[in-house]
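Shown here: the complex without one of its protein chains, the others still in place.
A and B are the chain letters, set down in written order, and residue numbers restart from 1 in every chain.
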């Protein structure tokens, strides 16, 4: 292709015909800068992030190529889960595995960083989602920086000290979610520079302190526990689906990005409350049907950008028996972030059996309508933030709930369409914990050990299993500063104490218990 | 004059002797930039806006001169009502008429744009004021962009969809206020660029939708209504007076600008609630006594800048029978924005028969004193924001109300001075809806059809009349999402249905009714 043809493609991809931005020469192109009235070109902004990611990966490869040649027997990793970086591609192309920095104590000051942030009831437990993302990149990853003390820079992000037990709790949180290597940040607190308040295990003065004592205890436990855990596998029946295109486009685009962030949080919270392990799944050009087929259900909240290829893959997954759940704003953009001239939800309209006739944001002074369920007499759940007014297009598609208010009262709000052996759900709004919980029940998702292990809400359940032996290590993590009672309806081994336990067992505040259970059936499940 | 004399004038006009800013060469002068402690030269800042306006107008003329030569039979207009632009002068010098972009749905998200904005009970009805300003420029204007869908950029200003009926309501709002041409923004929603969420009548996909249906209905109605409306005239007995000098000076100067914005809103709201049509009137160097004489009353809330020429014009208007109302902070600045060395309110002190002895802002933690009226036993109305402590200087001047609190309790707060056949009111504070309503009653202003047409508060009344035929078209606009009952004490023709109506009539939510009445007396009034 001639250069002029390439630049014509760029003009098309960035929609530069709008507001006279057409480029005629490559030298005219720069990174997006400030614009009058803060109106950047969204398609260029999307490509900017792709460019950032490609550049960072290419630069990493430059270094890892040298390292691999000179040190062929060394692992290569980096703590890489930051913004504007396709960490999956980075890991694939340059690393042996990914590393993550886990600082769950950020949760104590989130409200002072983001004054308008919705309160997150999960607090430090929310970091389990971040760890799940790390696991989606490398099933066995490293936590390069595990928080081991109070944190903050001299001038901002002032965190209180982790409570006694929290450092150990967070360490097991990392391990339970797939970390096979954990390093504390840091050995001794720096006495100089802007990070003098990012405390390490030791204080400036090296005197014994409770953090050193806690690290000692963890070290002793890991000495015996470690070999039993390393290289075991987590498993989940459900995945929350993301992709970098929508993540990056949604940073600028307030008509879908904030909805995805809200819905992911809602689903993760609802699943946590019911002790249902969940994976993070990033759809990529290399994702296969096999990658999807291991899950009973996929929740893909608001994929504004949806290609026909992705739609086909998801349709095939459903046809073979899978379940997929979409929310409002699905499928109206192509991979450049431009809008399709096709009825919403575009490439998945047929899969979902619906189109969207009308739609509206819920304004800041408006109250979102609630849902009226056809099966149950409940109108308490709000259809939040954005409402697609759904039109059923496929005869077999079933309306599960309708809007109970606003000018579209009575219009379908949640529709299920059966395709092959599976089904697709289209929900016209943004998810909250209540609507996610209602769908979890509807989809029949449940705790994998729910038949014998009763857990209160503040306790997280994680399972790492070894296929060869059939042993399942059941991690129970108490994020609460109060004791929590769990109930075992059958006996299991408490790995840290080595004792058999059964019946009511109390977890102390911030305490951790690891049960071992050999369940060949469970091992075969995955 | 020699160049050095001109620069001496500039130094005087900008008060550059203060803080050592004296210029000795034109090359030293630039546009105002950031200053230490955010302390710009206010006189230079005022002239900057004059320069912006002059430049834009001069550039427009450059283009319209060419257009007029090449296309002498075309109208020339532009959608020009933006900041830092004298749209009156622009229209006079370059255009056939002005155009305005009407987006009343901004009202749904104002609180998210201006968190500290006082709640505006008028919401989308407030756009009627903007349309009145357009009408002050061109009695028959064009709405170049009439909102026809949900709006917002990708990254901000996210508006919900207009409710069913609102698009039609807003169209008639434009027409009722003088628009003789209305174009929707836009035919089809853009699929690319930063404005993909400024929806047009059609969605990206061109499928039928309720906005297309609503446009169809409007089109059908206008087909018959249009000829009857075009070129009819609005009329009003009262005008709210503004001028560009005070508007521009008041952008920087928080000692009068915010007061004017608050008082204009208060007066417009109070007049709307009582169904009293009001004009916007801009005082300009070309304004004549005839321009003023058509109004029974002029409200000129806080003209800090007041020249002797303007004061003379207003005095002549009062002498001939007019009524003028001023608020606090009137008349202490000359046209450079410098303060007179004359007692407040400077050029209009004699007209008002008062001087201001002492004055104070109401501090953020203070409560404004209320008014004690001499005629009525009411002390519920707050004398808001700023208090001039008035001293009566003319024997005949009558104190109508005094302050009921603070250290100046008992001092005059509202004084009326009779001059010739008319009178001038000086109110020492900033207006709110209550104090404006009290003055409306005192001035004897009322709905022009109040004797036979009862209207609830949420319904706006507008009248367009044709002098030749004496026909008055009475527009009734329901901004509420609830039905509103109006009562006709005599029969009138419902123009859209063609039927005669009388008695109680219900306007559906967001509905519009246009009554026709032939009233030769009314036609002669103007």
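Criterion: a contact is a pair of C-beta atoms (placed from the backbone, for glycine too) under 8 Å apart; a residue touches a chain by one contact, two chains touch by 3 or more.
None of the values given here were measured: they were computed from a predicted structure.
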item: Contact residue for the chain not shown (choose from A:55, A:74 or A:112); value: A:112
item: Option from B:220, B:342 or B:374 whose C-beta touches the chain left out; value: B:342
item: Options B:98, B:215, B:281 or B:362, residue touching the unrepresented chain; value: B:362
item: Missing-partner contacts on chain B, residue numbers; value: 15, 17-19, 37-43, 252-255, 332, 338-344, 355, 357-366, 407
item: Contacts of chain A with the absent chain, listed as residue ranges; value: 108-109, 111-112, 150, 152-156, 158-161, 163-164, 189-197, 204-207, 209-210
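Criterion: only the chains that are shown with their structure count from here on.
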item: Whole-Å gap separating chain A and chain B, where each centre is the average of the chain's CA atoms; value: 51
